[in-house]
Each structure stands twice: as structure tokens, then as C-alpha cells.
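Removed from the display is one protein chain of the complex; every other protein chain stays in position.
Chain IDs A, B and C follow the sequence of writing; residue 1 opens each chain.
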Amino acid sequence: MTPLPSLVRAPIDPMEIVRAVSNPGNGAVLLFLGAVRQVNDGRDVTGIDYAAYEGMAQRELEAIVSEASSRFGTSDVAVQHRLGELGVEEVSVAIAVGHAHRDAAYAVSRFVIEELKRRVPIWKREHYTDGTREWVDPTGRASAGAPS
Amino acid sequence: MTPLPSLVRAPIDPMEIVRAVSNPGNGAVLLFLGAVRQVNDGRDVTGIDYAAYEGMAQRELEAIVSEASSRFGTSDVAVQHRLGELGVEEVSVAIAVGHAHRDAAYAVSRFVIEELKRRVPIWKREHYTDGTREWVDPTGRASAGAPS
Amino acid sequence: MTVTLLLFASYAEALGATTLDMELPRESTVGDLLTAIRSRPGADRLPPTPLVAVNERYANLDSVVREGDEVALIPPVAGG
Partner (left out) sequence: MTVTLLLFASYAEALGATTLDMELPRESTVGDLLTAIRSRPGADRLPPTPLVAVNERYANLDSVVREGDEVALIPPVAGG
């Protein structure tokens, strides 16, 4: 598997991620793309900026890929998250998984995106049509200690 | 959504399928690719040819897309299946789904591939390293009436 | 009456044809058609009750077949 940077500031090339998990033993390849939505929680969004604790985010992304690989028996897992300012419809995250069988490909893909959203220190600030910007808190709460 | 042919003989362009489901309201896009595996059931495969009852296969694919759309509330579903001779690692089927939320995107993608494999009249003949070719029967049985 | 029978993949190989024009009495059903096929050489390689489509839609054994219908025997599908 070609190693790809896990955090990027330039637009993500989804096919590059797909190629990174290409393997003649894979009957199924799954590509998940997260994109900036025009509307979130009823508010019109014009763009998003993503920020990260970069060293830790990279470390956590690598850990998630490694956990997925050993848990589901495939080394063909690639993930890339974009940072900086993104417009509507731009891709913020791409996750590609190759596996012999589709059941496992779906399971790995789901595992990676859920873990990413649970523990990778990346934050987003939405830009609204009225000119205001707000950091998004998907939990509405925070707690001490490692996420459970 | 740009209409795409559901059955093609030229190589599938995955990004064309992804673009077909692009929509500023979609927070998640999922692309499933089925590819020719080098080994199947322990036998070395050099290629596959796919044949179809073309009129019916198109009709069934359109029906599946339409069922998925109404069931999961998105019109951004595209599917393309290749026919003819394919080498190892070549893409036989591409399914792209766009949805506001990822839960639904995964559900739609899964629904489409499972229905496709259950009811779309497409057949594959594997080519083995010893020069033989065999039509694949994933069931090992057959029964009368519509698939249940 | 005449109906066109389409054969695909392993079934076409078994019967040595991809299209057969079948002569059947009026009011025949899919089941009657399957019975008529049984006398053909190679038909022993078909399963007892193969899947059938009439005019591109899955049909049952008791579905009635009409003059000019396109009837297809559908081997176990293997798309994807």
C-alpha cells in the first residue's frame, strides 16, 4: 500500500486513496467521502474550516487504521482528512478500504469513520450566510479522561 | 442526477459515478466497487466474462435504484455494471450513493449491492489458469418463481 | 401459439442454444413450458424448476404465457 499523508491542506483526490488500497485479492473496495453540507441543523452553511492537533490527529488516524487492519484482516485501509477552509460540496474526509469480501469492507469502513469521529482531535468551524462562524460541538457536552 | 447507462462494456469510471450523486445537501458519499479477484474458492482466476439478459437487467437495476430512493429518501443513487471480458483487479460493478447522513448512505449502498446480487440477471464465467472456464453458481441450487 | 424462449449462460450451454421458438397450446403456463423443454437434449442439466421471467419480469409456475411473449430461463444470478 502506498503511504499517503493522513492530513492534507490541498483538495483530496478520492481516486488516489482508492488506488492506495488496490490489490488483486480484493473483491470489494469501499470509498467513504465526507463532504461539506449546504445546510446543517437548519442553518445555511457557506463553508467550514477544519483545524487539528496535528501530531495527535496523525497518531490517532494511524492507530485507527492499524486497529482496523488487525481486527478485520486487511492491510488495505487508507484515510485522509483535509484541514483549512472548505467550500460546500468539498470533500473533508476520504476513507478507502479494500477487502476480499464486501461484508468486511463495509465493517472496516464503518469502524474507521466512527472511530475518527469519536477520538481524532479535529475541529470544524461552520461559516454561516450571516457572516458568523461557530465551532461545532457534536456532543453538547465534554468530559474528562479518554473517550469511552 | 446525470443519467448513466447501467450496463457498459467499456471500463467503468468510478469518479463519473461519484459525480452523478454529487449534491450540496449530501454530507456522505459512498462508493462501492466490485472487482475481479485473483483467487476464488481456492482456484486461480485469470479473468471473468460477464453476460446479462440485458433488457431485464437494466429494468431490475432501475427498479432497485428506484426502491432504494423511495425507501431511504435520496435520489442520489447510481449503479453501473460492466459486461464482457474483465481482467483481475478490473471493476465489475460500481455503486455510488449520496445522502445527507452516513447511516443512510451505508444502508442504501448495502441494499443496492445485495438486491443486485439477488435478482439482476447477470452471470459470470471465471477463467482459470489451466485454460478452463466455468459459469459461477453462487447458490449451488435453483428454484422456480421470483427470488424470495 | 409461438413463444420465444431465451437461454443464458450455463442453460444456453446445456441446451446448445440461446433462443428457441416454442410451439405451445393456448392458455399454457410457465409450468407447461418447462415440461415441454424437458424433452430437449441437454435439458437434464437444468434444475427441476429453474427461475423464469416472462417479458423481463420474474414469473411463477402458474403464470400464463401468451402468443409472442418473451420467456427466459434465468440461471442462478452472479452479478456484482
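We adopt the following convention: contacts are C-beta pairs under 8 Å (C-beta built on N, C-alpha and C of every residue); 3 or more make two chains touch, one makes a residue touch a chain.
Source: prediction; values computed, not measured.
K.L.:
List the shown chains that the missing chain touches in the full complex.
P.N.:
Taking every chain of the complex into account, the missing one touches A.
K.L.:
One chain is left out of this view; which of A:12, A:30, A:65 or A:93 touches it in the full complex?
P.N.:
Residue touching the chain left out of view: A:93.
K.L.:
Footprint of the hidden chain on chain A, which residues?
P.N.:
34, 50-53, 55-57, 59, 81, 92-93, 113, 116-125, 135-139, 141-147
In this text, only the chains that are shown with their structure count from here on.
K.L.:
Whole-Å distance, chain A centre to chain B centre, using C-alpha means?
P.N.:
25
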